[in-house]
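Heads up, one of the protein chains got dropped from this complex, but the rest are sitting where they should.
In order of appearance the chains are A, B and C, and numbering begins at 1 in each one.
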């Protein structure tokens, strides 16, 4: 091709987190490379590494091997004005909105209910429209250190109109091509099966975008079902999904995905799942949060008093499928 | 940004494999989704799936967990006019040029010697300039089904001038950004530790771009140290790197990386490695090919007669590091 | 002849004992399962009708159909029934897969063309197969927020053929969707999808409701009625749509569910009745005629 310009055919008008890969590199440059222990409580990790106004992304979700305990701690600490990366997340965004923590979200998939609907119509909560895969592609761009990526979807939808996507003349084929802006969240919260104290982390089973979320985010908080020795990491480096230098905090949080499932460790609490869905659809999330979050100063207290050891044991017993979810 | 065009600031003038993702999708659409056995000999696989003029990419290289046996079979069958993806490959390109199989290559890293130099100066062999990582990024673009990807390297070099890269005004930041064209090779040849008969493949240890090469290529030939049961695959799906539907042929090829190392299986034949380097630098690759390739009708014959069982056993014995290279 | 017609006309179910009492949504799953091609790859929306459909088809009609889900699970042999909503990133639906990858991973598989069919649910659908699952009303100021596209946008954009499932209700078949969450043929014009960057030779292939099956006219890309259930009339079908589909030269009458289809569906998929409870109608056979009663 000898033409010297490319046409920008169309652009979405949705706000998006500003794209500045060199600024992100500066933030990464300030993180330690030392193999020091980053183990701390959920309370300390959220207090230190989640600031009001941050863009927060989590991997998986409140019901499925997500950092449910860390999400509850964010609400317990009454963080405000968070921008949520709402890819494939059933109820978490609705909870954060109900708790007053979140005033906007990039949409992939989440459920709302009357509470979120009021927040939208009253202008307390704004949604920018993408899809699950397009949001994971945006995180992938952030994890590659580039400013954007082309995608073969999103074009022609109203998501495109209310997003940060652009339709440009392809530099190589001349055909219309959709591109989406890189996403470098302020903080990623990720639940993993195993991590060492430095943050080298293992995740078993299918997933959404754990690795990309970790590499794309300025701050990374891991909650881990199990803390393992760095010796174990070194004996099978192929199992390490997230490298320690990307990690700022390691929270030892057994049942950190409760009420969701952590595959190979425990099943989901189906009664609790039904309760949160019912609460969401019947405008009862306030009571839900009081019962499951605000009434307790910590996850340990909630699990011990509200769920109870017998119930936790039962959830572990119900995790009958183990193969592939252990080293 | 409300500007409607993007400036193309500079463009390399190197030829590159034409970018046509929809054409690639058509090729992928013609591949079977059936769980049928794709096991065949190296001879049959190369005869059926490597055509004269094809763009051929291999992962790793002739000395390091690469498809060395398949590369020798390509030379044995005297394929011609191949375009080689020369990322991180010590001697393989020089061998293919000496054998008359290859008339151009995209350069990442390879060694030449007098033979290749003559071929270049006499116009029998053309090189287009990239780098190892940029070639793996081009394959990644091909594996994502997109037409190009941005990169934070290559700019300012003479590689850029002799490549298919472009320097464009970034659609999001307005800053100069380098983009490189997607690469969808005609055929990928990849050596793996384990595969089932359908092509579900496991690779252990560090690697270059196995998965991207497989997903980006129209035809995929695997050589496997070991054929395992599909039952084994299903018992640990997290170990599967390459999905069966991307694979056209599975060649059971123990010592398929000889004279290179296959980590956890056998060490490299250091004498052979020295021999091929010496031959390359002293213009002796013709003799090398006669001795190690043309004198034999198959890999089995070469390994049995030229290397010998005792030597092979010794190479296995020298593979003392096993941890992490086994399920 | 469209594959849909061949598939509707003949199959093992012709010889099987017919069910005499079922929800119209159960009928929808059975009919969709009969459209599943063997030896093809499917990206199914995780959970609900789409996943039930491919699981039922694999049991009865297309044992070698392969499906993936958006969490990157390839060709699983799940342990059924699944826990409510626990259809992705969970142990039972992941069981005995051939590969576990990620959402970006499976998005790549689809982008390069390895996934032949998609199966989706729709909240609203228009004559060109555009889907709304984002907003009911006037976006974003009047009405109600729904879930968003989830993985459906990628499936509808990149799979060569997409099967859309929806209840047969007037509010679902609208002349214009309130919001295009996932692309159909857009305005129906030739090349409309490629003009916005979508891959060539992709788009909606069939729409299966609780009462009827539709495809899309090759020339106009407008939705076309192809077949109706034995328990409804053409008038009933059209009356429950807010736009008029094209009509076929020959209208097929769909076969009712078989006892076997329902037994498998009810015991291993809809075991808690969560799916059929949402049906609008119940169908029973009373001396050789079908009677449909609103629930």
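Methods note: contacts are C-beta pairs under 8 Å (C-beta built on N, C-alpha and C of every residue); 3 or more make two chains touch, one makes a residue touch a chain.
Keep in mind that what you see is a predicted model, and the values were worked out from it rather than measured.
> Would you mind listing the shown chains in contact with the chain that isn't displayed?
A, B
> With the full complex in mind, choose from A:4, A:48, A:81 or A:234 the residue touching the hidden chain.
With A:4, A:48, A:81 or A:234 as choices, the missing chain is touched by A:234.
> Looking at the whole complex, which of B:209, B:223, B:240 or B:253 touches the chain that is not displayed?
In the complete complex, the chain left out is touched by residue B:209.
> By the contact criterion defined above, which parts of chain A meet the unshown chain? Give residue numbers in ascending order.
21-22, 24-29, 31-35, 142-146, 200, 215-216, 230, 233-235, 237-238, 240, 243-246
> Even though one chain is hidden, which residues of chain B still touch it in the full complex?
With respect to the unshown chain, the touching residues of chain B are 10, 60, 63-65, 86-88, 90, 107-112, 116-117, 120-121, 127, 129, 131-134, 136-137, 140, 151-160, 162, 167, 175-178, 205-212, 261, 263-264, 267-268, 270, 273-274, 277, 319-321, 324-325.
Everything that follows uses one rule, which is that only the chains that are shown with their structure count from here on.
> CA centre of chain A versus CA centre of chain C: separation in Å?
Averaging C-alpha atoms per chain gives centres 30 Å apart.
> How many Å are there between the centre of chain B and the centre of chain C, using C-alpha atoms for each centre?
Here the centre of chain C sits 41 Å away from the centre of chain B.
> What residues in chain A touch two or more of the other chains?
If we look for residues of chain A contacting two or more partner chains, we find 151-152, 175, 177, 205, 324.
> Two or more other chains touching the same residue: where does that happen in chain C?
As it turns out, chain C has residues touching two or more other chains at 73, 94, 97, 100-101, 111, 158, 199.
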